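Just one protein chain is left out here, and the rest sit where they should.
Chain naming follows the written order as A and B, and within any one chain the residues start at number 1.
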Amino acid sequence: MSSATKRIITAKVNGAELTLAIDNRMTLLQALRDAAGLTGTKEGCLTGDCGACSVLMNGRVVDSCLVMAAEAEDAELTTVEGLADGTHLHPLQQRFLERAALQCGICTPGLLVAAKSLLDRNPNPTDHEIRYWLAGNLCRCTGYKQIIEAVQDAATDMRAGK
Amino acid sequence: MEPFSHPNHGKYKVIGTRPIRHDGEDKVTGRALYGADVSFPDLLHGFVLRSPHAHARIRKLDTSKAEALPGVFAVTTAVDLPRLDDKIVSSGEGMENQKYLSDHILASDKALFIGHPIAAVAATDPWIAQEAVALIEVEYEVLDQVTDPDKAMADGAPLLHEKMTTTILGQKEAKPSNICNHTRFECGDLEAGFAEADLVFDREFRTRTVHQGYVEPHTATALARSDGQVTVWSSTQGPFRTREQVAAVLKRDLSKIRVIPMEIGGGFGGKIPVYLEPLAVLLSEKSGRPVKLVMSRADVFQASGPAPAAVSKLKLGFKSDGTITAGKVWMAYEAGAFPGTWGSTGALCVLAPYRVPHALVDVYDVLTNTPKVAAYRAPSSPQALFGVESIMDEAAQELGLDPIDLRLKNGAVEGDSRVDGQKWSRIGFLETLDAAKNSPHYKSPPPSGPNQARATSIGYWFNAGMQSSATVGINMDGTASVVTGSVDIGGSRASMAIMAAETLGLSAEEVRPVVGDTESIGHTDVTAGSRTTFATGYAVYMAATEALEKMRPRVAKLWDCPVEEVNFEEGAFRHAKGKHDPMTVREVAPKLPMTGGPVQGQSSVQPKQVGASFAVDIADIEVDPETGKVTILRYTVVQDVGTAIHPAYVEGQMIGGTVQGIGWALNEEYVRDEEGRMINTGFLDYRVPTALDAPDIETIMVEVPNPGHPYGVRGVGETTVVPPLSTLHNAIARATGVRIRNLPMSPPRVQAALAEQTARPVPASD
Partner (left out) sequence: MATVHVPALLRHLTGGAESLHLTLPAGERITLRALLERLSADHPGLMDGLLYQGDLMPGIAVIVDNDQSLMGLLTKVEDSSEIRFVPPIVGG
């Protein structure tokens, strides 16, 4: 790539400061996957309609395919790779496994990030509130029922301090 | 094999439990590697030039400016593809003429659909690749196009392949046409059958093109070496089938090509054909570097393989007690730009659930200037059964019969003949109907508010057997590994571990399931056809059984007794006369080196006693007459699942398939403009059900074991996409009095149908 379009950005990603060489034309999704090697966040549509690329940026769920990488300068980002605490899975991750809330798994990273964002704000959501919050994350395999159940289980865990 | 009578049925130790899937942690932590996650330091990015025209002759193609752009390392067009003979082959998806294979990958003289690949480039970054594609000069002579199957059948329709005539078995028709296949089944005496009927329905139905909608786009990365060895990393439902297609298109030996299936983000049948792999190989060969291609979402819609639109004209005759006397079927399925034979499967499906003594079924596959269609979950069955199940419901209404009773009266059982003459094996259709009739949902009072109603409908899929291989290796500590060639799309590797564990007397956690590639396991057909738990599970059972059989003489050596006195029962090797304490596999394994060495079981199978799976759906809905929106108040799916190896994943298939069917029924369609261009090429406007759209779905699993499998397994994955189309159509009809025989029943169509109804003096069925 030509040097005219290159830039260095620094951001806090999953709690650690990362310095990345990016191209100005890169989206945050590309920067995470190709520059930082964090391939957990997935590409589904590149138009912000499927949510597979969801990450938390300064506390908000965003479709990283719609954010320019350069916008992430000084931002605080959480991706699926940052949900577990070392070897201790986040309750959402654990409950997704127990409830079989994933089949192919491609939507799972985005869903986990979006669900975490919900539970951070609303520790006791109704099923409808969960469905509403996750409506921006498409899943074509599961039909969503087991996902909703997993989020409820995780909410219960988190309210109990797990 | 003997009829199913597994001694432990009903008392399994591992089958029927819900262990956490072995690949689960990697998938919830982002560690699992999918196709697009492959990378190399010297990777090149590929980009495809696609036809903007639905039908055009390619007069000139000049790639020189693209080749000259700095950063471009390879450009490929159809001239790089070998000429393939005009030869019909069995592709695993019916009959195909292989000469069309290369044209599908890269257009030679004609572009046949919008999105048809014309050329591909590989460059050091995606932006240069896109810029290069824009520099390719193409001169098109635009031709008349046709996108509706019935218009494409008409005399005078523009011909896609000028010399193609309808091939009916071995005979060709004289006149060229767009009808690429005609299937007919005939039994009994149709005229006599209708003469017996007290009630005859003659109806026409139409469904539109829909897409499988997998969230992961197609992707392939290839590395070609100068000695001809090629490695392909692919998002595919079957590495062996991908390898065959790449080898066929490029005319190579299979041994030169290794296909490594990455974790796959959904397929549903759409990732059986190859699109990108041969392009990646060609670009890698020309550049000497690995090349990655990823389809954009718009390309996925326009240039992969959607499910066909269909038109059906159905005539069914009933006696006043509800017995079906005769059936006449005429259907045309969209084939897309290249010939295929999905219509023949539709012909097999359409009247199959019922006893129809007198029938004539004619089904056509018709070429259209649209992407070549591919399989989508029970392919051709939803389109076929939509109309039949609508008529069944109309008949139930008119005859004053309970709709489930009408199905019970006519429903096929083991030994009944279908219109194609084959007989049903052991199926659980009636059991599933009974379970639906006795379900809490069906027994509860139906919704009684304005524009509310309950309806029911059925669906099924034959399921497939095909070829699978497995190895079961006994580790030195008695834990085991299971290697299969079946890509894991929905949790199947956990079921492989469960079946191996059950056979070996281990726990699921003590077995490690592995998905191999084309170099590490024997030939295995695609993960599709609801065949994986059935056929690959069969291979796993046989391989595990072989491993046990190889261990018997080892135990005999340890016990110093004849091998006939050693049997494996209830999870351990036991002495026939009780002279020795039983030994588990874990206890025998450390003794393997001293008694003869390592033990591994292997099996390659082609099991034929496949079990079909039936489902019955019950839906309570409310229609908003102002907006046309249909709200699902309650939905239950009842399915015969054979034996539920891992119940959570069986439930997942039931719910997932149903929600896809709901999307197909209520909203999904390819919207095309006058030039045949799809205008809703993204997930915003090709709206698949979101978490908010999908209702909560109750599942009831009926287990009628399949005698053709050691653990009674029946395929379950595909069936549930079928019933929602007619269930919701029937419910809307019962709620509003209007039968909308035109899918999807989206809000504008419901509004229009209701408006038309109120404009007429009497409520009429459309």
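Convention: a contact is a pair of C-beta atoms (placed from the backbone, for glycine too) under 8 Å apart; a residue touches a chain by one contact, two chains touch by 3 or more.
Note that this is a predicted model, so its numbers are computed, not measured.
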> In the intact complex, which of the presented chains make contact with the chain not displayed?
Replying inline: B
> Which listed residue (B:284, B:341, B:518 or B:536) would be found touching the missing chain in the intact complex?
Replying inline: B:341
>> I'm checking contacts with the chain that's been left out. Which of B:25, B:186, B:431 or B:565 qualifies?
In response: B:186
> Considering the whole complex, which of B:229, B:255, B:320 or B:422 touches the chain not shown?
Replying inline: B:422
>> Can you say which of B:75, B:272 or B:367 touches the chain missing from this structure?
In response: B:272
> Residue-wise, where is subunit B in contact with the chain that is not depicted?
Replying inline: 87-90, 92-95, 168-171, 182-187, 212, 267-270, 272, 341, 344-345, 347-348, 374-379, 420-423, 461-464, 466, 528-531, 606, 608, 715, 718
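Here is the rule we go by: only the chains that are shown with their structure count from here on.
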> Which part of subunit B faces subunit A closely enough to touch in the complex?
Replying inline: 18, 20-21, 24-25, 27-34, 36-37, 39, 124-125, 127, 212-217, 263-268, 294, 296-297, 489-491, 646, 648-649, 651-653, 655-660, 682-684, 688-694, 696-697
> Tell me, which parts of subunit A touch subunit B in their complex?
Replying inline: 1, 23, 25, 33-34, 37-47, 49-50, 52, 79-81, 83-84, 89, 93, 96-100, 102-109, 112, 127, 130-132, 134-148
